[in-house]
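Take this structure, written in structure tokens, and hold onto it; I'll ask about it next.
Only one protein chain is missing from this complex, and each of the others stays in its spot.
Now for chain A:
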Amino acid sequence: MEVAKSEICLTWCPPVPDRSDPLSAHAPPHLVLKTMIGRFRNALYNAIGNLDVENAPNGSLLANGSGSHDGSSSTSSRHSFKNSDMKVKYAYQRPIFLQMFTDDEIQVTADHLVRPIMVPRDIQILPWFAGYAEAINAGKSLRNEDQASFHRGVLRTQDAPEDDLECDREWEIPYVYFGIFDGHAGSGCAVTAANELHQMVHKKLMGILHHLVPDATCPSSCGQGVMWFPSRDISVESLVIGALESAFWEMDHQIGDDKRRYKMLGGCTVLVSLFILGKLYVANAGDSRGVLCRNKTPYPMSFDFTPVSERQRLQQLGFQKPQLLGNEYTHVDYCRRPLRNDVGKKMLYRDAHMTGWSYKEITPDDLKFPVVYGEGKRSRLLATIGVTRGFGDHDLKAQSQNGSVFIKPFLTPQPEVKVLDVEHEAISEADVLVMATDGLWDVVSNEKVAEVVHNGLKLYEEADEERQKYRFISIAQDLVMAARGKLVERNWQRNDETPATIDDISVIAIPILAYKKEYAEWESEHRYKELKYPKSASTPSLNGKASPKVLAKKHKETPRTDIQPRKPEAEPLKPRDTLVAPTNSSSLKSPDTSTADEDALEAEINAEIGVEVSADDDQINEESVK
């Protein structure tokens, strides 16, 4: 590959590697002349794109809408819908929870010389004293284009449309959401996503609320499947995953619409963590990363989507829909860029369906620019962008002669969702989820991050409760510090004298145990409610959601002496996977379940649970006899 690189340099001049900017221009060698112009244009584009129209005319960092930057429309021909008269949807901001509301404050955070590490002023503002810290880039863009947000939400059955839910009593399911967005070529998309994605997620979760309610009195719509055409088994987990996925797609779609109405340049990557019903869901579209740190070991909770990691998907798309490549790019990958004098010679290549390499004879068609080009952080999709998933960029075109090659749909909002079963996983104080943009991960390895987290926790081991509150902010700060390093002469350097990142850095550190405790509390609370407001005997449908095993464990983990003895009503749930499961005979019973049936069901459940609850059972039986 080294040889290949030097050969390329003879024909065209790839830009100096920029490890941090996903939007840097490369051009196919057959566009050498265009490249020269293109580079100039890109220089302008970058300058204007970053100072984009979100900027108020007076140069203030806080725009209030009617920006009137005139130069923008003429320079960036790569963005097709652009109108300098359009307003921005949201003024530029830092994460709301940093409480930086004045122009002055935001300007101070944008000090490229010092790169101050910003943390929330209010230690309690994030749930569970979770930590957050950020630092701006070293001058690659005027503003910090990373954004972040969190949301503590509650799904209320009373807010659901009438026909959706027919519960006998109200349910409130709490959740906590964190999002981190790495913007490029402007901050509009990232700011929009930070302000709106959680609403979209909420909407999608509301849409499946009847599946989430751990209550047999709420019939699920899927449960009405008839015998000969049964509906499918759908787990709560896959419904939440689906809610996240559809929220990502809808958000991106809406950003596409917004781009026609507002000045909203560029795009952003998206990393979301959602804590709901005892589970942690990490949804990722882009190259930010979530890592669960446990003692000194990192457990990745997301996968980085880059042109290299997504090579096969991108190639496949180009192969299936060649028109997307505009006859200027090829879906084939070569061991090096074929040159004109390679025609007729054999060269190692990888087609869309290949993971390994093989030989083919180079034809003139192979001289087209590959859909994925470059290595690692330098890799580019369609010679244009370094990320392959995220929001925005609907208007972004690849460099091409006729200007018809769009980065979408190669760039997709599709997230990958990973799940951690917090409720059943053995979780300790040492479990911390670190979510961060590539500013951190580019220079600090997962292992090093886990080590920093570990050391950070150790530092506070002996501390009193008051000081303990600071640990996650302190950890987040240490992580940003590790990535940003210090300015030595004119270079940002890490402690070990390796180069630090010049990119924006944002880090969230979330204690998992705190959520586990909070969930256990909620769990016992809602069981308490069940006792307080016993369900009516009329509609005990068997379409419960949580598995008895789940419940059994809950009972063991959160014994509540105050609500003993447990009544049979307190056990209305049946396995979530048995909406129609033929293996569990009880699921085929008539919906009009009698107390005896419930007892039978409970006995079955208890059998699974083990002997621990047998004492309770006696009491329950006595209770039900009464």
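By our rule, a contact is a pair of C-beta atoms (placed from the backbone, for glycine too) under 8 Å apart; a residue touches a chain by one contact, two chains touch by 3 or more; residues count from 1.
Criterion: contacts and distances are computed from a predicted model.
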Consult the UniProt record of the chain that does not appear here and report its protein name from "Ubiquitin-conjugating enzyme E2 2", "Ras-related protein Rab-2A", "60S ribosome subunit biogenesis protein NIP7" or "Elongation factor 1-beta".
"Ras-related protein Rab-2A"
Check each of A:Val88, A:Met118 or A:Ile255 against the chain that is not shown and name the one that touches it.
A:Met118
Write down which of A:Thr157, A:Ser288 or A:Gln477 is the residue touching the left-out chain.
A:Gln477
Hidden partner chain, touching residue among A:Val108, A:Val154 or A:Met354:
A:Val108
Had the left-out chain been drawn, it would touch chain A at residues 9, 13-18, 21, 23-25, 39, 42-43, 45-47, 50, 59, 61, 104-105, 107-108, 110-123, 133, 138-142, 459, 470, 473-474, 477, 481, 486-487, 490, 502
